[in-house]
Each structure stands twice: as structure tokens, then as C-alpha cells.
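Before I ask anything, here is the structure I am working with.
The complex appears here without one of its protein chains, the remainder shown in place.
Labels A, B, C, D and E are assigned to the chains in the order they are written; within every chain, residues are numbered from 1.
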Amino acid sequence: MEILYQIPGDVTAGPLGAPELERRRRILQGWAPDDVRVDVADAPGGPLSIESHAEEFLCVPPMIAALTARPRQPDAVIVGCFGDPGLGALREILDCPIVGPFEAALHMAAQLGARTGVVTILDSVIPVLDHLVRGMGLSLRYAGAMAIDVPVLELRNNLEEVASRASDLALEMVRAKEADVLVLGCMSLSFLGIAEKIARRTGLPVINPAWCALESARALAAQGLVQSRRTYPKPRKAIVMAEERP
Amino acid sequence: MEILYQIPGDVTAGPLGAPELERRRRILQGWAPDDVRVDVADAPGGPLSIESHAEEFLCVPPMIAALTARPRQPDAVIVGCFGDPGLGALREILDCPIVGPFEAALHMAAQLGARTGVVTILDSVIPVLDHLVRGMGLSLRYAGAMAIDVPVLELRNNLEEVASRASDLALEMVRAKEADVLVLGCMSLSFLGIAEKIARRTGLPVINPAWCALESARALAAQGLVQSRRTYPKPRKAIVMAEERP
Amino acid sequence: MEILYQIPGDVTAGPLGAPELERRRRILQGWAPDDVRVDVADAPGGPLSIESHAEEFLCVPPMIAALTARPRQPDAVIVGCFGDPGLGALREILDCPIVGPFEAALHMAAQLGARTGVVTILDSVIPVLDHLVRGMGLSLRYAGAMAIDVPVLELRNNLEEVASRASDLALEMVRAKEADVLVLGCMSLSFLGIAEKIARRTGLPVINPAWCALESARALAAQGLVQSRRTYPKPRKAIVMAEERP
Amino acid sequence: MEILYQIPGDVTAGPLGAPELERRRRILQGWAPDDVRVDVADAPGGPLSIESHAEEFLCVPPMIAALTARPRQPDAVIVGCFGDPGLGALREILDCPIVGPFEAALHMAAQLGARTGVVTILDSVIPVLDHLVRGMGLSLRYAGAMAIDVPVLELRNNLEEVASRASDLALEMVRAKEADVLVLGCMSLSFLGIAEKIARRTGLPVINPAWCALESARALAAQGLVQSRRTYPKPRKAIVMAEERP
Amino acid sequence: MEILYQIPGDVTAGPLGAPELERRRRILQGWAPDDVRVDVADAPGGPLSIESHAEEFLCVPPMIAALTARPRQPDAVIVGCFGDPGLGALREILDCPIVGPFEAALHMAAQLGARTGVVTILDSVIPVLDHLVRGMGLSLRYAGAMAIDVPVLELRNNLEEVASRASDLALEMVRAKEADVLVLGCMSLSFLGIAEKIARRTGLPVINPAWCALESARALAAQGLVQSRRTYPKPRKAIVMAEERP
Partner (left out) sequence: MEILYQIPGDVTAGPLGAPELERRRRILQGWAPDDVRVDVADAPGGPLSIESHAEEFLCVPPMIAALTARPRQPDAVIVGCFGDPGLGALREILDCPIVGPFEAALHMAAQLGARTGVVTILDSVIPVLDHLVRGMGLSLRYAGAMAIDVPVLELRNNLEEVASRASDLALEMVRAKEADVLVLGCMSLSFLGIAEKIARRTGLPVINPAWCALESARALAAQGLVQSRRTYPKPRKAIVMAEERP
């Protein structure tokens, strides 16, 4: 089974470059069972990073272009961004299941506790997540999100501090918002080995959305389940990007 | 006051061409009070029409490009598509209020009746609207949507039949889903003079989303109200489209 | 177009007297576009002020009497009290759209941010508003209300202090209840030029419910929209007040 | 213990006259346990019957006047109208518990089944009930209402037909709306011995709101429970009706 | 009328022994009106106390065994545990109304104020109550629960301290969670005369769930109301416990 972790931004053109794709692939492959081959791709021409609602929209067409250009579709696709950009669009266009890490994490968290809290990086993401939760109809099970406010590119140099701040926020959400399960709220946090640290300090289950999405993608593909064509009908007419017009 | 009706698709490149922009502008201007000047623009490079969730995503970057390329911002922007594509992105980027016709229509309908029903053109839009309603937190006030299933380009040649089918669906929604206010569920329906016909046949208030959005845009701009920067923070870094990269 | 701002209390008989009607009329007229003529009326025999749920009920019959006694109906009516008293009753009886300032403000606020907070004058109003919000089905978008606790008649002598306290409460609601849009929670606050001050201090959009109601009334009347007769059926039999009985 | 069944309309001045008060009193007293004395009063100057939202507002001041004019307060008050008019106002003003038949019936029904359906007399009441249910926050437990459409004054002459139509509607609500408990949706239906007939025909529990309200009033008074002064604060200033003004 | 207060645990085998049954019976009988005879029974073989979700499940079969072994059914049964264990099961099996103290208390509280707060003994109960409230569809009317953290067996020796801590928590829930009605969150608290103390200190109505359940049971039985067989169908086949198998 091949699972594609599709990053909607243009990592190759950014400061981390192509090696970051390989780094993430190796980590994901390490989590995967033997019958799964993980591929990681980014979206040429997409934003260098995705830190706003605007960029969540700007990344979708390059991601669609990258996906439809592949010679053959994988068995499942993970949208490699915590805001689940373009989920509905991909579900319409592609024939394999599409997993959004935020959506998958919230549904898994709901099987571990009553109310889920998210620890994220930037304040600006919080209202986006709130909107997603309402759209999912899961507001009664959501405790909200708090941000550690460390720039993405500085995360790796401050692992201990990041874990410590994240744990403090988590405990604050437990106290003030009755959170009892945690989700890491950014894909960058997913590849730092930080979930375990926070779990240990807080005593709460901590979901790593990249790993969770991988498991969800595998679960759907293994069962042969694909999104409903009533909710996500195949577009009647071909999607033609401007640059392809004759 | 200048209100821009920004069509997210590329009407100019489509079958109706530039005259359609002018036709819509004249109708909108006819609805506007004297202190409002309406401008209509489309999005070069956007989809020729927007009939799927996928196209709702594909149209956003061209729409952002068109809007940010304008020499000066209008006093309010209406997103000229009933699915409200890119609302959150535009609210982050621009400094004037952004009106989504579906959102505006649902909030206005809620002041006229208990439960709103939508008459739309294609079945494929229905789950998109459902998702939007949940995201707005208005599910208790929403009766659902039904589609007349007439291709967009054939609408104009069948006005009587369209009005008749739409009225029948509306009455079916009254009976089975307890709808008591109607909203036309496609911007194409908004410029055909059809709302009055349906209102007469059903005895229900019928909201034309283009007109409603115009009034909402005017209302926000007149009061000097702009979206909250806590919900829609200005992007920290400049939005750079791939084609602009050095 | 004539819009009537109908105060449900008996201002003329109260300490401020008839000049207050004219003062409010001038302010409202100043906000209105050229095609709108604003009229302001009060309700003879109504409560001198409306500060409790009880008075919200006591004011309705005098308000209905005042409205039905008018030689001709206006194009839209604003109920000039933030608790929206008698909204459903007026919508049944009259043939023009009826606007409740609280209802209109909440629906407009929902287009500016995710969760609305209300700054009001007296604690006693807070549960009334809560009940209204549940009735509107908008609880997921409501952050709650807080009261500055300054007697209504002392408001005008303490504008700076009122603005300052209101801003502090607003920021407290941002912090503790995740409010991101504000609504002034009393019509008395609407005619003091205070919304702008609070907006400046808090950085949030602040809705003045009188102005918002005026715009909403204008928007409905301009579109020829009237409440649904399924939700608000015309009373089958004439409404006969006791004093009119033969 | 004295429980007052306060009719908000002016039954004495209507076609049924004062004997109807005594008839209802006898029925209520027949349901009451030995320690309860039931009194029935109407509201002089109130509407002759209450069949619209408008009349639900018009009846409140006469009802308040009637209640505050009593030499001493009863141990509990039942508002004798299914739309629960003025509940919040009475709870502010009076010092004893106030029971609304609709509210009481819905909360009791929720302990007998999952979703409650209401069989009422006139279509016009249905949206009023819907609004009440949203205000109570009980929408997930409400299956809706249907009307038999028999004029109130003709009810008594058609008991068999009324029971038969009501049972048919009830079964329709079971089928189409998943109702599994019923509530009679009008106080006129409460004094006709009809609940048992419908229960027998439908096999469902049928709540008579007058009896249910009596039991709820007794239960609250027996426990010494009175409404919260945080939700229903005593009005700060005396409620002065216009006719009492010097 | 006979009302059975069925304790799901095995009090007789525990430290308090059979006299505790008689003590509770006397208190309940003291609250009951003259036409009610209260019986109290426990469940031989049930847990000695019920302090976890696990014990709420373990107690149900012994409770069913105890109830079905009675020579004749009472007119109503109260499940004598605040977590309402086995409510749905008993409603299926028995032919008389079954009252859950938590469910009954929340529905009664909703008629006294807007949001109910629960003061309980142990933290571990809080998520169980949360889950029950969601299941009841009453989340919009629930302010949450807080625990005084005093072991059950030490309650009686510390009445003043218990009342004082409970009052402090109640006021904290008023401040932080907008509670305005209280419910004692454990049946052990119900037989200590503590509700009145807390009501006096907090100025809020305080519902004693044992008394409230008694009144609710009496109200249902007096009206001849029994649970809906659509929601709680009689089991098609006989319930055969393992120990009864041949």
C-alpha cells in the first residue's frame, strides 16, 4: 500500500529544501507497518510556509496540480498541513481516501477523552481551527487551542523549551477549558519527537497529527473505503487550470 | 462609496464574455442607493465557471491576485459566488469588509423567519452549503437545499420553467423540512428577475443573494466596520505568489 | 423610504422628555443615507425606562397601540430597545419588516468575527440576552455579556469613564471568553458616540446597535423583504385591547 | 399549599364566562393531592383568547396586574397558557415559583422518551413553540408540532373527532419525525379528558400540560425552591403601570 | 402510592449497614406527601459504594435482580445513585416510571435558572456527568461540576466544612462558569440537611436530588405516565441471568 504525504507548500524552494522531504519521509516510514510504503511530496509553486488562512487557500491549486500530475494515484493521501487545506476539493477530484490531520486527530482524540485541546505555534491559527471544528460539528468535544508563539524555523533549536511551554499551556487548558486529551497543532511539531515529552509532563494522551493521519490513511485504504460521492461528487467538467488553457 | 462585486471566475474568458460583467454591474447599480458606485470585476485565470468544491478552491488565488492588483481598495468587496469561496483569506488580506452572499443571506433570512431553505441549481452544491452552515453555527435555523437541476447556461432560456421548478421545490421544502424563508442558491439566479416570481408563487420571502450582499456590504461600509483582526489577523509575512518569486 | 425607530417606553413622560426623541432622531438621520427619512416615536403609557424582563413585557402593548394608531405604516420599524421586546408580536401584526437591534447586531457581528461579546449597563440584562441568543440558535457564536454597572441617567456625565470601563470589560471578554467582535448592549449607549472610543482602545470592531438596526431596516425595506407569514402569521382575529372593548 | 392557575386571558368576559374558571378549578383540584388547594383566576382586561404571538404579549400586563393585586401570593403560580407567556417577567416580580406548562411538559417528557412531539390546535402556534424550544436549549429532544386545525370553541362538540385527528397526527409525527412521547399543545385540550384516548390509540405516553404543570408547581413549592435571582433578578425599581401613574 | 428508592449498591453489606436504609427511608418519608409510602431497598451483591464509572456498570445487574425479585412492582422507582446507572435498562424491563436523580434534577433546575452547576464529592464523577448531560441534549444549560474532595465516609463528621467548601465552589462556578442554579452532586449529600445551608450562603436555589427525584417520581406516578415503549421497548426475550440458567 502506498500512502502519500502531500505537503501543500513548496518546501523544496524554502530554507529547509528537499532534504526536509526526505527527513519527514523517513520518520513517517518508521511509524508505518511493513505493508505501507510512504511517499512525501511537496507542491511546486505553493507558499514557502503556511501560516495564515490566506496561505491555506493559496496552496490548494499547486497541491491539486502536483497530485493530478502524478503518473498514478496512491492508495491514500494525507494533506500535510494541520489546517486541512483543500480537503473537500481533493475528495472531489481524487479516487482514493484523503486524510486531513486535524480532522483525523480530533476524531481519534474523541475516542480517548471528552474534550480535546490543541497546542499550536501561532495565535493566528486558532480561529481557523475553531471554524473547522464547527464545520465538523464537534464543538461540544473541543476545548480550544493555545499557541506557544515560537517561530517555526526556531522550533528545532529549542526543543526543551518548546516542550516545556507546550506542557504549561496544556495544563492551563486542562484547568481553564477542561481539556483532557491533547493534539499537537502544527505539522512542524509532529516531526520533533516532542509528543512523548509533553505526554510525560502532563499525564495526558498527546496525539501527533502526522502519525495519527498516517494510521487513519492506512485504516481507510486497508478497508477499501473512499469518500462518499454524494458529499464529494466528482466534478462534472474537467478541472482546467488557467495555464493549461489553449 | 465604492462596492466591488468580485467574481472569482474568469467570466471574460468564458462563453458570456465581458458583456456579462457589464450586465451584472448595471443590475447591481440599479439596486444600489445613490451614494454607492458598484464595480464588477472577474478573476483572470480563474475557472470559467464554479460548479464544484474543487473550483471553489481553484478560484481563490486568481481572485486574490485580481484584488491585490487593484490600484486602490474599494470600500467593501462582495465575493460573487454563492459558496463564499476564500472569505477567510480575503478578510485577512484586505482592509475593507468582505461579504459572502451565502453568509449574508442566511443572516438576513434569520431575521425574516425561523428556518431557511435554499433553492439551487446543482445537487453538487448542497453538501458544500451544509458544511458552510455548520461552520457558521446556524444549523438550527437551516432547512436545507434542493436543486432544480438546470444547466447554468440554459437558465436564461427557461425563465418560466426555472421559476416554476424552483417554486415547487420551495413548497416541498416548506412541507418536508419546515422551511419558511427562501434564498436563491446561485449567483446566476440572482440576475434573472426570478426572486419576485418565486415569492409570488410560494407566498414566502425570497432573498436574492446578490442584492442582499450589496445591502450588507453597504451597511458594513457605511458604519465603518471591518472584520476583527483577532479572527482574521493580517498575515505576518507578505503573500508571495509563485509567479512573482524572483 | 421612512424608517420608524419605535421606542417601547414612554420617554416623553420620563426625565429626558420629548427632546430626547428629537435628539435621537437627529443622530439616526445623520447616519441614514439620503433616501431614508427617520422618524422616532415613543409609547405613551409604556414604562419610563426598560431595565428588567418584566418591563420588556409591560412595554409591548403600549408599543403595539402606538404603532397601530399611526395613520400609515412606515417602510420598516426598529424596536428601540436592546432586548428586542415584542419582536414576534410586531412581526405578526405589521406588514413591514421589523428589526430588533440585538438580533440585527448579532447577525452582523457574525460576519465580522467568530464570537461576539456584549458590553452592557446592568447585570440584570445578561440572562435575558443569553435566552435571546439560544432562541436565535446562535450560541456557538456568542461569547457572553458583561455589565459596566453605571446607572443609565448617569451615563452622559461620565463618557470617558464609561468608555474606559467598557473597554476593560471588552478586553476581559477577549481574554476569558474568546470574544473578537463587540456589540454595545444598550440603546442608551448607542447615542453617546462611544463605540468609536471603545473600538480604538480595544482594536476590535464595535457595533452600535442603533446604527446597525437602521442599516438592517433600510436593507430589508430596499429589497422589499417582509417577515415570513409562515413564521409570523397574521392574527386570524382582530387584536382588541381591553380599553377598546365596547 | 395553595397553587394558583393564572389564566392570562379574560375568560370571564368571553363566551365561556366565569363558570369556565370554576370548571377548570374543579378538574385541577381533582388531580391535586390532599395537601394542595387549587385556585383559578383570569386576567381582567386580557385578550378573550390567546391564539397568536401578539396576544401572548398583550396578555402579560393584565396578568401581572391581576397577580400583583392579590392580597397574598400563592405558593406557586401556573401560567395557564401553553405558550408560557411572560414566564421571565413573572419570575422576576413574584417570590414564588412560576411554572410554564410547555416548559414543564417538555422537561417531564424528556424523562419518558427521546423526542417529544406536540399535538396542537392551530398552525400559528407551531413557530412560537419552536422558538421556545430553542430558547430552552432542548432542540435535540424535540420532534416538532402538528395542528389538528379545529377552532377552540368547537373542540368540546367534537371530542371523538379531535381525539382521532390528534392520534393520526401523533402517529404521523412518530413516523416522520421520530416522536416517541406526546404533549397536548393547548390548555383547552387539557380539560377535555382527551389525553387518555390519544394514549390508548397511539400507545405513547401523552402528557396533559395542565396536570403536568400542577405536579411541577407542587414539586417546586414542596421543596421550597424558587427561581434563581441571578437569572431572574428582582426589578430594581417598582413596576409602575401607566394607569397607576399620578 | 408506593415509591421505591432503589439503592444500586449493597449498603447492608457495607460499613453503614441496614440502619442506613432505614435512616434514608425516614428522611424520604418525611419529605413525601401523605398519599405516598416510601420504601428503600439496596442491591445484594452490588458494590459497597459507587465511586467510578466501572461501579456504575457493576451495580446494574444486582439492581435489576433485586427489582425483578420483588413480589410486586412499586408505582415508581428512583435509582438511588446520582450517576443514574442503568436508567435505560430499568425503563425497558419495568412497567412503572423510573426516575434518575441527576436527570430529574437537571430538568427541574432548568425551570429555575439558565445554567446549572453541580457540587459533587469526587473529581472522578465529573466526566461521567458531562457525558450524561450531552446524552440528555442539555449542554447549553449546564455550567459543569466541581468536587469538594471529601471522602464519603467522612462527610457526616464535617458538615460545616462540607457546606462551606461546597458554597465556595458554588460561588466559583457562578463566577467562572455562569452557574445560577445548584444541584448537590451525590446522594450522600442529599441526606445531610446541607442544601439549605448552601442555599443560604450562596443565595442560589439548591436542588437536593433525592427530594427532587421523590417529587418527580410522585408526579409521574400520579399522572399515570410511564416511559415510552418506542424509546424503551420491552425486551423481546426474557432476561435470564447466568445464575438462573438451568
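Operating definition for what follows: a contact is a pair of C-beta atoms (placed from the backbone, for glycine too) under 8 Å apart; a residue touches a chain by one contact, two chains touch by 3 or more.
Note that the structure is predicted; figures quoted are calculated from it, not measured.
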Inset, instruction - Please identify which of the visible chains the hidden chain touches across the whole complex. - result: A, B, D, E
Inset, instruction - Determine which one of A:59, A:93 or A:181 touches the chain that has been left out. - result: A:181
Legend entry - Absent-chain contact - pick from B:14, B:44 or B:144: B:144
Inset, instruction - Among D:3, D:27 or D:114, single out the residue that touches the unshown chain. - result: D:114
Inset, instruction - Tell me which residue among E:82, E:142, E:191 or E:232 touches the hidden chain in the full complex. - result: E:232
Legend entry - Contact set of chain B toward the excluded chain (per top definition): 127, 130-131, 134, 139, 144
Legend entry - Missing-partner contacts on chain A, residue numbers: 31, 33-35, 97, 99-100, 103-104, 107-108, 110-114, 136-141, 174, 180-181, 203-205, 207-208, 211-212, 215-216, 218-220, 222-223, 225-232
Inset, instruction - Please give every residue of chain E in contact with the chain that is not shown. - result: 10, 13, 44-48, 51-58, 60-62, 64, 86, 88-93, 122-124, 127-128, 131-132, 134-137, 139, 230-233, 235-237, 239-243, 245
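Following the convention adopted for this analysis, only the chains that are shown with their structure count from here on.
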Legend entry - Partner chains shared by chain A and chain E (touch criterion as defined above): C
Legend entry - chain A on chain B, rotation in degrees - Cα superposition, rounded to nearest 5: 180
Inset, instruction - Consider the two chain pairs C-E and C-D; indicate the one with the greater count of contacting C-beta pairs. - result: C-D
Inset, instruction - List the centre-to-centre spacing of chain B and chain E in whole Å, with centres computed as mean CA coordinates. - result: 53
Legend entry - Residues of chain D whose C-beta touches two or more other chains: 127, 131, 134, 136-137, 139, 230-232
